[in-house]
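A single protein chain has been omitted from the complex, and every remaining protein chain is retained in its original position.
Then we have chain A:
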Amino acid sequence: MEGFHSQDSVTILIGFVVSIVVIRLAYVLYWSGRPLRTLSQRVSTLIVLGSGGHTAEMLSIVNVLEKDRFVPRFYIAAGTDNMSLQKARVLEESLIQKEEIGNKKDIEKIACFEQIYRSREVGQSYLTSIYTTLVAILHALWLMLKFRPEVIICNGPGTCIPICLVAFIFKVVGIRWSSIFYIESIARVKRLSLSGLLLYKLHLADQFYVQWPQLQRKYQRAHYVGCLM
């Protein structure tokens, strides 16, 4: 009879935990995408840079954001991407020159540049991709615990997926509520990228932006923002 009782309490405990997680999940999914009501002066911002054209598009957004509102800024790029962080540094340094952000010493308090392991290289076998994706998720977890940003801005490619996954888990667990903004690439006119599809279907992004009207008609929770370039 004792065995029966402890089995019973374990089952109840598991049931209890699962219920809490499900309720919390429902709460997160309900509130994701709803405009925030709390007003803050500053929001720490994580900016995920993809390679090449993606970086150019992302920096064109960062360029027009209010620099004293979206601060500190954490830039993350894939380990194999050599150019993106450099371009971000150039942008931040030019802001100092324009005296938008004080002197050179302040740059450390304002901007941070980090590399992240890439989940999958172009052409990599799907088998080894499972391992590298896990590594990327762990690295994303490390970076997200370090920065705990209030805002995440990303535009694919895959570099942003581990980060958005971790951010979502943080929402559910209550570590940090990050508002996630995803902007689909200008090269996507009729079909979403894999990253975009994942973030859209799983409701991982709070707001989803597309640059062509065809995509907005197809994915109605997306916002049409015109061409960034």
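Assume a residue touches a chain if its C-beta (ideal position, glycine included) is under 8 Å from a C-beta of that chain, and two chains touch if they have at least 3 such contacts; residues count from 1.
One rule holds for everything that comes next: contacts and distances are computed from a predicted model.
**Q** Out of "Elongator complex protein 6", "Gamma-secretase subunit PEN-2", "Auxin-responsive protein" or "Glycosyl transferase family 28 C-terminal domain-containing protein", flag the one the UniProt entry gives for the chain missing from this complex.
**A** "Glycosyl transferase family 28 C-terminal domain-containing protein"
**Q** Decide which residue listed in A:V90, A:I130, A:V172 or A:A187 touches the omitted chain of the complex.
**A** Of all options in A:V90, A:I130, A:V172 or A:A187, contact with the hidden chain holds for A:A187.
**Q** Among A:G15, A:G79 or A:G226, choose the residue that contacts the chain missing from this document, as touch is defined above.
**A** Hidden-chain contact among the options goes to A:G226.
**Q** In the full complex, which of A:L29, A:A56, A:L141 or A:L197 touches the chain missing from this view?
**A** Going through A:L29, A:A56, A:L141 or A:L197 one by one, A:A56 is the residue touching the chain not shown.
**Q** For the chain that's not shown, point to the residue among A:V43, A:I96, A:I110 or A:I169 touching it.
**A** A:V43
**Q** Just checking the interface: what residues of chain A touch the absent partner chain?
**A** Its contact residues with the unshown chain are 35-39, 43, 52-53, 56, 60-66, 69, 151, 153, 179, 181, 183, 185-191, 193, 206-207, 209, 211-212, 223, 225-229.
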